[in-house]
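What you see is the complex with one protein chain gone and the rest in place.
A and B label the chains in the order they appear, each numbered from 1.
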Amino acid sequence: MRTAMHCSADAPDAQRRALANAANLLGDDTVPLSGLVVVFNGDGVHAVRADSPVADDVRGLLARTPEETNSPEAPTIEVCACSNSLAARDVAEDELVYGVDVVSSGMGELTRRQADGYGYIKVP
Amino acid sequence: MRTAMHCSADAPDAQRRALANAANLLGDDTVPLSGLVVVFNGDGVHAVRADSPVADDVRGLLARTPEETNSPEAPTIEVCACSNSLAARDVAEDELVYGVDVVSSGMGELTRRQADGYGYIKVP
Partner (left out) sequence: MRTAMHCSADAPDAQRRALANAANLLGDDTVPLSGLVVVFNGDGVHAVRADSPVADDVRGLLARTPEETNSPEAPTIEVCACSNSLAARDVAEDELVYGVDVVSSGMGELTRRQADGYGYIKVP
């Protein structure tokens, strides 16, 4: 099973809860998760700036090895940011947490992932 | 057709609208609905406490028989609460509306249901 999470929340507290949702999924040993992607768009992209209040939560998520999850399926873990949203906020790619992928559009990525079989959860 | 609704809203008014969304789906005779599950997580779990302002709406949803819906398919109706969210708020299982199921995690349940063919709607 694979899931795409979508976060467009602007408040750091909400972004932190969204990232905690991702951690909770990885910690659920009843779910044979093989892939997780968290897509940030709109003001949500501020979450993945290297200097954001939740940058360490993003780093922690990306640093998690498959063995450090409870899934029996060694999930891949990805974090993406919408290029339109970054451009509209004058955020350059090199200002992001290392490892975050910039995607053509958050909407496009969420569409593509679901067409590929991912579930979808709006977080938080 | 089956749908998983997801509510993480903390305000009772928003929780009430989420439950009204569920009732509206059950009342739509153009949809051959065979299953509905409403998953509460985060501060949304307060909705399913036996003493919550919307507890009667939760009870009403769970008490609805297939005949009391407009679906031609006799839908099963379930309400779930995330165990992580309950634990973080010191809410015990026996404080919940009778009939609410506690699931390992809201994120896991929503992932599992979609992998099983359910649609997903974030409410309200």
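As a working rule, contacts are C-beta pairs under 8 Å (C-beta built on N, C-alpha and C of every residue); 3 or more make two chains touch, one makes a residue touch a chain.
Quick caveat: nothing in here was measured; it's all calculated off a predicted structure.
What chain B contributes to its contact with the hidden chain is residues 1, 3, 5, 17, 21-22, 24-25, 27-31, 33, 119-124. Listed by residue number, the positions of chain A touching the unshown chain are 6, 8, 41-42, 82, 84, 104-108, 110-112, 114-115, 120, 122.
Note that in this section only the chains that are shown with their structure count from here on.
We define each chain's centre as the mean of its Cα atoms; on that basis chain A and chain B are separated by 25 Å.
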